[in-house]
Each structure stands twice: as C-alpha cells, then as structure tokens.
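Complex shown without one protein chain; remaining protein chains in place.
Presenting chain A:
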Amino acid sequence: MSKPFVFEKPAGMRDTLPAFYQNNEDIKNRIKQEMESWGYQFIQTPTLEYYDTVGEASAILDQQLFKLLDMEGKTLVLRPDMTAPIARVVSSSMKHVAYPLRLAYSSPVFRAQQREGGRPAEFEQVGIELIGEGTASAEAEALALMSEVFKKSEIASFTVAVGHIGFVQELLSDILGNDDRAGDLLRYLNEKNYVGYTSHVKMLPLSSIDTQRLLKLLDLRGGIEVLDEAFSLNPNRVGQQTLQELKDLYHLLEDYDAAQNIVFDFTLFSHMSYYTGIVFEGYGAGIGAPIASGGRYDDLLSRFDRKAPAIGFAIRMDYFVEALGKKKDDTKRQCILYTNERRKEALKLARNKRGEGKRVVMQNLSGVKNIDEFSKRFDDVHYLIGTQQGEDFS
C-alpha cells in the first residue's frame, strides 16, 4: 500500500472551511434555540460506544458501522446514530429521572460509505427525543416542532410525509393470514420495489377483492383524504384504530397550525428498523434525500431495560444547510495593522471595538509580507503605523 498524499482523507470524511462553518453554526443555533424554547434539554454522549450495546441496538447496517478494538479486545463503534445512545443514557445515567423526558442533541454521527464518495461518512444531526410518552400529543409535538423548524428557516416547498409501519404490517398480515407471506411483501415495500410487489401480489392465490386491497396500498399517498381511502381497504379493528389515531393526530396538528405541509404516505418505510408506529420524513426543494426523519420507537428502550414508548426525529445539518441555498458570508471582520511604537494604542482600539461586539484582528505590520493581499480579506482596516500620534487614518 502506498502512503496517502497529504491532502487525502478516509472515504467520506470532509473538512469544513470558515465560511461554511459559520453559516452552518448560525443555522444550527437557530434550530437549537427553537428546540430549547420547547423545553428540550441538550445532552452529549461519547463518540465511541460498545458494539454490543449501542452498535447492536442502532438500526444502521452492520457494514456501515466503523468498528475498532479497545485495549481489551472489545469491539467499539463510532456512534452511527444518536437515538440508541440516548436510550442507553435514559436507562442508565438518567434512570431515576421520571418520564416523560424531553432531550435533544446536536452531534456528528458516523456511517461508513460502502460504494463510493459523494456522500459523507460523518455528518451532524440535530434532533430531539420525547421518551416515556405514548400519546398522540407526543406525536403531534414532535411533528409540530419539526415543521416549526422548517418553517422558521424558510426551507423552500418543504413537505413532511407521515406513514405508519404498524398499519401496513397489520393490513398485510390480516389479508394474507400469516406473517411469512406478509414478510415477503414487506421486503418488497422496504426495497422500494413496487414492480416486484405488484407482480408478487398478482401471483398470490387471493380473492380479487384482496388483490385489489393489496395493490391499492401503493396508492395511499396524499392529503388527509388518504386516511378515508385507507378506511375503504377495510382494515381490521387494530387498523381502524390506527387510522382514527392518525386522523386525531392531523387535527392536533391543525391546532398547532402545522398541518399545511403534512402528507400521509403509507408507502413510507424507514431504514431504521426500530420504528414501531408512525414514521415521518421531511423534504425540501432540490434535495434528493430526506432532510429530516423520525418516528415512534416503542421497543428500543426495553433493550436497555427501561421499557417506555418514545418518539423522536433528527435533522441532517448538511442537507438542511444545502436546502437553504448558498448564503454570502456576511460576518464582517476588521483589522488593525500596527507597528511596535503604537502597539498600546492599537490594543486599546481593539479592546474598544471588541467590546462593541466587532470581530477584530490585530496584526503587527512586520509579520505581513504582502499587505495589499492581506488587507483585502477585511471589511475595514485601521493603520496605526509610524511614530506619529493621533487619529488613525484609515
């Protein structure tokens, strides 16, 4: 193996340069503020976790995990998501804090890229978890908060698609009468292979009504009317109850004034296998992948021995920033170029300006080779040069 060039980085790892960093921070801080104003408390968890705890519980494919060994030979992973670590914290360090809990995070997560570049292997997620709350109000709160973040940031033509894993599973098992056959169809839906799903359904020995019910499932995408269409598929009692809950959820969202951008989509399946109830994804113009995603995960906490219903979502900062489009870096910086004789004067000027909240660079003239090139980088340059006293003459 040849040694890497100095500019090379492991696949999918990226540098963030000043202009992008600042923009990213500004946007992130606004998102965090919104979450804080809803009473969510931010926490931080370690970058490294055990494979056997968080690695196993996370829904990220095994081959996407970065693994390493600790001194004792135990397998560690770079955290691939934040939901599993937070479940661990809630069931251990925060074991004695009563439910419901409202926690938030803003952290990089790591997912190895198998195939090629073009997608980062490390990216930042900002998200919330509402743990120990199983009601529709919790679902409404999560969806409303996500919508609020999108709305306040003015993401162009944002849409939130809401699906329900439980409804689909229940409907398939009900029609097919056994879970194995339902499993085959679920696999097609998961793979987004509707051609395969359709031809498989047509092969099954079913009444034409049942065949139609299964095929119609693929069309359950759209506004609130989709829920009525779903009722017409004649789901069993559990299914009907789910639909009623979704209707109620929609009305709750209307109260939040967050229903305009919601669409229902029963074909929505998440890569995250721990979801049990509603799942949702947020999209914005120009971004070919979900900018935010979340759902209800009522079984994850029991893996950490503190059983509780929970719901949460995460926003991918890289897509979110991209969706907002390129922004000119408008952070202004000034520079004081000084010579040794006037150092004190320069210090005083800098202190005053910094006190006013300005960003001020102090630079000794003798340390700069090309003054023109250097001063171009600033919005304002003050020259405190030579022995003469008095006003700076910038």
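Rule of thumb we're sticking to: a contact is a pair of C-beta atoms (placed from the backbone, for glycine too) under 8 Å apart; a residue touches a chain by one contact, two chains touch by 3 or more; residues count from 1.
Note that contacts and distances are computed from a predicted model.
Taking the options "Sterol-binding protein", "ATP phosphoribosyltransferase", "Amino acid/amide ABC transporter membrane protein 1, HAAT family" or "Glucose/mannose transport system permease protein" in turn, only "ATP phosphoribosyltransferase" matches the UniProt protein name of the chain that is not displayed. Interface note: of A:16, A:137 or A:193, the residue touching the hidden chain in the full complex is A:193. Taking the complete complex into account, A:285 is the one of A:13, A:69, A:209 or A:285 that touches the chain left out.
Note on the undisplayed chain: of the listed residues A:159, A:211, A:273 or A:375, the one touching it is A:159. Contact with the chain that does not appear here is found for just one residue of A:148, A:210, A:265 or A:318, A:265. For chain A, the list of residues touching the undisplayed chain reads 118, 157, 159, 161, 192-196, 199, 221-222, 263, 265, 281, 283-290.
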